[in-house]
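Below: one structure, written as structure tokens.
Missing here: one protein chain of the complex. Every other protein chain is in place.
Labels A and B are assigned to the chains in the order they are written; within every chain, residues are numbered from 1.
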Amino acid sequence: MLEVQNLSMRFGGLLAVDQVSLDVQEHEIVSIIGPNGAGKTTVFNCISGFYKPTGGKILFEGNEVQGKPDYKISRLGMVRTFQHVRLFGQMTVVENLLVAQHRHLNTNLISGLIKTPDYRERERKSLDRAAYWLDRVGLLELANREAGNLAYGQQRRLEIARCMVTEPKLLMLDEPAAGLNPAETKDLNQLIVSLKEDYNVSVLLIEHDMSLVMDISDRITVINQGRPLAAGTPDEVRQNDDVIKAYLGEA
Amino acid sequence: MAANNFRHALFCAIITLIISYPIIGFNLEAQGISVTLTGADTSTVVLVLLAAVVVFLFQLFRDQIMGGLKSIPSPMPKTQKEPMAENKRAKIESWVLTGIVVLALFWPFFVSRGAVDLATLVLIYVMLALGLNVVVGLAGLLDLGYVAFYAVGAYTFALLSQYAGISFWMALPIGACLAALFGLVLGFPVLRLRGDYLAIVTLGFGEIIRILLNNWTAVTGGPNGIGGIPDPTLFGMEFGRRVREEGNTSFHETFGIAYSGEHKVIFLYLIALVLAVITALIIRRFMRMPVGRAWEALREDEIAARSLGLSRTAVKLSAFTIGAFFAGFAGTVFASKQGFISPESFVFLESAIILAIVVLGGMGSQLGVVLAAVAVTILPELAREFSDYRMLVFGAAMVLMMVWRPQGLMPMRRIHIELRRQE
Partner (left out) sequence: MQDLLYFFQQLINGLTIGSTYALIAIGYTMVYGIIGMINFAHGEVYMIGAYTALIAITGLATLGIAWLPLVLIVALICAVIVSSSMGWAVERVAYRPVRGRHRLIPLISAIGMSIFLQNYVHLAQGSRNIGFPALIEGGFQFGSEDTFPMSISYIQITIFITTLICMTALSLFISRSRIGRACRAVSQDLGMANLLGIDTNRIISATFVIGAALAAVAGLLLGMYYGSVDPLFGFIAGLKAFTAAVLGGIGSIPGAMLGGLILGVAESMTSGYLSGEYKDVVSFSLLILILLFKPTGLLGKPEVEKI
């Protein structure tokens, strides 16, 4: 469903991403791994429309989307999280989820001002959906807390829930396990798998936690210094000499 | 350490002298084409010296003073409140607001004409500040040219009544919509700019509109302005001594009471009150609606908001347009109250005053805005001998607020949406 062909991104004299290609099929978890500074997040930023790539194509469900504005890409059904959690800290947990459903609620101003039955119905539905997902990630108890006051692991889960209420087709997670303890990482592992199995969402993942990546990924793409290094199933990647060299070389 | 402190204090005191003595201690007087210089009187010089001494002592004992201030318990302790308590607070705030409105309804019948007139002005400022609050407080966009939309509303009414004979009630929605349209058209290209650039660009727009009004003499009368703007009517009843327009009746004749100039003033006041209340209610509603949440989300984290499918331009533009709409509202009322408008009423300083009200009121809080509007408009009137110092105090207050209490006198209580436990 997502196909990235020869993606390049140049900042002035620096070629941050050089001819990277990858694809995500429906019902699949694909991971991007690579040493720090390899350009993984830049790839994400290009796919999600925050950067306009300087070369290459990005196809989503057969349509070219490279260079489209970020909010349009998100509305197509590709939603992402951030390496450093980005919540609306002063809003409550449930309000964070309501903001995300903006476009489902996007009725005109007048119907909201006079509270038409249709408006109330939509508002109620979005609250229900928010409650459902909060329950799903185990944050229902904290629904009315300020999001900024949550513990780090809870903020990570809230960010994923906030993506899920937009009903995405492809979920893009940027280092979701960073800063989590082993128990939380295990929960995250189950959550991601369940998103794929139960909600039919494809996942594109950037992650440093190798056990998580090897455990849940269907396929893996390895990037080093902006260039694609290897791609394949976890087993293939694990045995790839270039990958071993890159990782050992770095360590 | 002590010596260091002493040197620093001395330095600060000398700086104080340098920046105040030449400017305050000498008076330039123009006599014809020649300029003479006179020294200020002794008391002024003593004051300047006193200021330097105060600065010196404060800097010398800064640590002790600041320590002393910190040990005094703050009157409003910052505690982590559960959302429930905050909602309760919001409820109290709306009760207080309702109380104020009820009082304001009956109040004009017991006070002087001048007081009612002043109160009308306060209400116009309340409307303006509530509108600007949407832009600055909720959406986080610093608009320094807000007065331009106010001018659009006022001039729309003035021109329509002059050239097309349109009444206040017709002009009210037209003025507001035209101001909103201006907001939309001006906002569209500039809203993708970063915060401080946006501020400067809106300031530029405000000035351009004022200069155009000033120079387009054929239509706007230039610096002479437009006069003879009609008063509002009540169901076709006019408030003047004689009926101006065919088909209208006069208020005092219809009700068989003696003519009094006060009727008009009170009527205008009541209109302003109703419009201010409507403004407050509509904006309150917006805050709970998806659009209000989108404003806040964009203010808090623009990148996250965009990643969730919020269009930066559309969300900002909605705040900008809605703010402009209410400025147009206020402008129409202002034109009607004054009966005469000129570009002089729409200078940058006016934008700064409205911004000061929003800032003092605590960006986002409605009760705070109302109180600040009252304070900013009425205090200088009460102490007329200090009215020269009004803008000086304003400027100082804006700086001090930003340094000490950027959340304003009445920090915003967010209206939270509650998730109730499902059965």
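Side notes on the structure shown:
Heads up, the rule we're going with is that contacts are C-beta pairs under 8 Å (C-beta built on N, C-alpha and C of every residue); 3 or more make two chains touch, one makes a residue touch a chain.
Since this is a predicted model, take the numbers as computed values, not measurements.
Annotation: of B:Ala3, B:Ala30, B:Leu103 or B:Ala218, B:Ala30 touches the absent chain (contact as defined above). Check B:Phe168, B:Phe182, B:Phe205 or B:Phe320 against the missing chain and you find that the one touching it is B:Phe205.
Annotation for chain B: contacts to the undisplayed chain at residues 15-16, 18-19, 22-24, 26-28, 30, 33-37, 136, 140, 142, 144, 189-190, 193-197, 199-201, 203-205, 207-208, 211-212, 214-215, 303, 348-349, 352, 355-356, 359, 388-389, 391-392, 394-399, 401-403, 406.
Here is the rule we go by: only the chains that are shown with their structure count from here on.
For chain B in complex with chain A, the touching residues are 80, 82-84, 282, 285-286, 289-291, 293-294, 296-297, 300-301, 303-312, 318, 414, 416-419, 422. Residues of chain A that touch chain B in their complex: 48, 50, 69-71, 74-75, 79-80, 82, 86-92, 94-95, 98-103, 105-107, 109, 112-113, 127, 130-131, 134, 143-146, 149, 162-163, 166.
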